[in-house]
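Missing here is one protein chain; the remaining ones are kept as they sit in the complex.
Here the chain labels run A, B, C, D and E in written order, and each chain numbers its own residues starting at 1.
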């Protein structure tokens, strides 16, 4: 028996041998295209694989009456390198997620509470629009613009699953208007009127 | 304007050009290692991206007092090729998922209702054991044995997210005992006693 | 000698053995998430690996004064499964590509002729803006919105290289306005004013 | 001539430019999900690509009368990032590898000496069982439980090839019994009897 | 119990559901970049996972006094989609494998019998040369030219493991001289003298 233990141990007690099973992200170390470096095996505990940040509703006192709380590898290092992550979506009555994409992953949304109107748009400009109820799941393919609107009479709760540990949350409005991108360039590249651009820059905190 | 439309359309109206954005699985066609063939673009509707099969509790009148309802590409063809899938987990009081793995993907479990005792075991035989409450999420790395037990006083509900569209559900007990694998081979390869093997073959419907 | 030839031939003359080296797409067959099925080896010729469609300027008589001519796997089946594709970009004086993304790939643009103002926006809403001259190359990371404007006094020509055989060309304006997505939903999810939405639907051929 | 050399060299003499061809693992550095960091090109020699650890039979004086000697990236850093690894399998007369999986890779076993009874079990609980002789090769798909038994009259020798540089060796018995996982939890999740669990914990060095 | 069986079965008895665990290649169907289509689950047997073609020595009565017998997905469909394959290498006394590459995979060679001189050359033109004895393994990184020479007094036997199910065997000499590539083009692109080219075309069966 002892021999066997010795035999296998010899192969399995290298500093980071647990990275064979998983690679808990060392958030202090630099990332590379594959993710974070692995935390030393000795330092890994079950706590690295549990995240409680999604148990609390996000703050919906904002222009979208919505909150997205991510559990990506930067918040939940236990999933580093494992190809899946989550986010919690809270929508107040009348709340909505504005048009956005996830450049790095596909989303599958599970409705826990409430009634939503949701949709996405393909690159052939076809709209895929539907309403979703408790227990329904809907897929939003990688990189396609989509949105969800709480069309019910009570707050809505949903959980999003992603095909990546950092799918990225990318809002078109924020990217266009919440920075110093010159109005003249926006006008040329979005066909929007200058005054409209100005109004949205003010709403979302942009300049120029 | 027309010119522009013609220009782009010419590139985008090939039979399966929508496969550029997504590839809804044609369940009637053979799979290959990448998944199912894509349904013709003209035939794709928003219904392909919505699945309601997880809205109903699974039947827990079984030896595990548990039910796992999958939303993999075979049940939910809209996710074909998109690298993520889901499953619903219902655990009656005292219910549990027996030791199992997902050979093709990592699981992240979100607790919607109830209190669970959950754990997984690494290849260095280290146990990662904890209890989970509403809103907690826990990661179970690809291929590692894990289990969940409802240790609360009411039924438990959770949703599992996977890093694959067909992660596979693989129960050790069923694989060992729910078939005709000879008792003598099982004895040699599991170190279990023959009478124990016999009892479990009876319990799970195996022979030999 | 003969023996050797026989030996190797036996391994290499299976119907689709050339798919070992490459997999010219059979455009008539259905795609799957990995691409098109491979054309039979016997039918493959050097013509499958050459594409002349980028030698002619695209028609820029349109609202963007721009033309994008793709050489993706659907136009150029020789690259099927090989992970790279091209497109030709023609910009008349004052022409621009409106805000768009490539959901499935990164673009690297090579300027052959003219002077462009180009930029992309990150998910932290930071603008990366610059001007480009003959011989410059610029990278536009996967899924991020970007644009190019001909700010010179003559037509501009550039070639785009992509990290995918079907990177997809996805214009925000067309996705929002060139279809029947209800104005009310657009208003809620883009914060644009109804009259602005109406004007753009008219410009780009949308309804509702 | 010189010009040419200068020209190409300029592209190829960066600190780790050899990582273009290969990436010999620096075992002292942390891993990340893609493997180890690359050893500096200047420090790489042919010795990094040769491993002699499989030339000696492993010690089979153990409960399985078996020895598995790995040549994974942690033992053989020259294969880091290259997607293939090996292991040597020695089975004394009557020896066997207990039920195990390789969570991270597929195994193909080549029989060099002896006669084996080998099998694996699918997730539909179907048994794939056969006997193997000198020169036979058998595939054991990723993550599926399998075993090999020396049913011959002399020691057996085989080499396993894996589709990963760290496929992981994962024994069900060791994971269940060679640690402190409480008997009560094991009973609930394996359906085994407490006394059976106790016997195996004693055999394999577990507690609780 | 029955309920449970019904529950899981419902998810697992789709035509090709076994493709979840593996995807035995249907050699009659067309390949695509991911490999062959999967054989119907009902038709899969353990025979699909066993290959005996490597048990016999290849015929070394040829110019290289060598034989390479592949067990790639085209010969061994059970590995289709699983990312690993094998080949048997026989070298008569004085035999050698001429300079060749594997464009699609890395090779790790295990010496079973004999003494070899083996080497590969990096893209910085550095030679990695060594001698190999029984039990030694050597890695040949993807796409780099390498060779093996039997420098012993008896026939040599080795097994090659590859990181791909179709790594491709690509001999420089055969590619240059065993076809109708014009001598003048070869002269310009290899710097070889015309008479040398002629001699090798004659040796290897080329024309022009």
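Assume a contact is a pair of C-beta atoms (placed from the backbone, for glycine too) under 8 Å apart; a residue touches a chain by one contact, two chains touch by 3 or more.
Everything numeric here is computed off the predicted structure, so don't read it as measured data.
The chain not shown here is in contact, across the full complex, with A, C, D, E. Listed for chain D, the residues touching the missing chain in the whole complex are 1-5, 7-8, 11, 14-17, 19-21, 23, 26, 29, 32-38, 40, 80-81. By the touch definition given at the top, chain C reaches the unshown chain through residues 12-13, 17-18, 20-22, 41, 45-47, 49-52, 54-56, 71, 76, 78-79, 82-86, 105-108, 110, 112, 119-120, 122-124, 128-130, 132-142, 144, 159, 161-164. Chain A meets the missing chain through residues 27, 30-34, 58-59, 61-64, 67-70, 72, 74-75, 103-104, 166, 168-169, 203-205.
To be clear about the criterion, only the chains that are shown with their structure count from here on.
A count of C-beta contacts for the chain pairs B-E and B-D puts B-D on top. Once the centre of each chain is set as its mean CA position, chain D and chain E turn out to be 22 Å apart. Taking the mean of the C-alpha atoms as each chain's centre, chain A and chain C sit 26 Å apart. Of all residues in chain C, those that touch two or more other chains are 32-34, 63, 103-104, 168-169, 203-204. Taken as a graph of touching chains, this assembly has some other topology, since it is neither a line, a ring, a star nor fully connected.
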